[in-house]
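With one protein chain held back, the other chains of the complex are shown just where they sit.
Entry: chain A
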Amino acid sequence: MADDDEIILSELSDDELVLQMHDDLYDGMKEEIEEGVNILIARGWTPYDVLTKALVAGMTIVGADFRDGILFVPEVLLAANAMKAGMFILKPLLVETGAPRMGKMVIGTVKGDIHDIGKNLVAMMMEGAGFEVLDLGINNSVEKYLEALERERPDILGMSALLTTTMPYMKVVIDTMKEKGMREDYIVLVGGAPLNEEFGRAIGADAYCRDAAVAVETAKMYVARKHNQLSA
């Protein structure tokens, strides 16, 4: 193998190119991902196949290595940034072709908490997995969450908190949803470094997600379950 040879993406076969794109996502190479997406589309791939086989599959590897402590936040942010560039090209094409939707998520960090690194990662990885994501940013009051839920009608509400001083606010939001009789309309996922599964259950969330990779897996599982219930 000639290690130092320049790789010409357009000269690779489809299979080779897809594997190369997985590598380039892993390394956070934005321009190469954009080029790869454009080549596959030009070769007649459906936007949905480009999304799932090249981008989502690549981000799954990134997610697994993040989960296993091989990659850390800086590398994942770079990968997600490359993914986002590819998605930017695909998004209008996906809409045009009526590609299947994975689901929709509204996500935000709770009131008083500025920490949005984990939340951003989850948003990016969810988009990377094909979900539509509305990011409410940081410092969200219960009113802001509810207003977004009623406007956007997502499948999933994601809440994040990193401080012991802000964690309990997630329960305030969930309790308010219960009071209004809308808790069961949504899948509620929570995350944040000091939390754990038991905490998630105690405040009435559907699940606690340890990291962004787990959030994606959990979201897929719950959305599939919800769809099954609806069709049953």
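Keep this in mind: a contact is a pair of C-beta atoms (placed from the backbone, for glycine too) under 8 Å apart; a residue touches a chain by one contact, two chains touch by 3 or more; residues count from 1.
Rule of thumb we're sticking to: contacts and distances are computed from a predicted model.
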UniProt protein name of the chain not shown, from "Betaine--homocysteine S-methyltransferase", "Monovalent cation/H(+) antiporter subunit G", "Cytochrome c oxidase subunit 1" or "Heme exporter protein D": "Betaine--homocysteine S-methyltransferase"
Residue touching the undisplayed chain, where the options are A:Ile89, A:Ile117 or A:Leu134: A:Ile117
Sole contact to the chain not displayed, among A:Asp49, A:Asp65, A:Glu132 or A:Asp185: A:Asp65
Touch residues of chain A, complete complex, unshown partner: 1-7, 19-20, 23, 26-27, 29, 61, 65, 68-70, 72-75, 77-78, 81, 110-117, 138-139, 141, 163-169, 171-172, 193-196, 198-199, 202-203
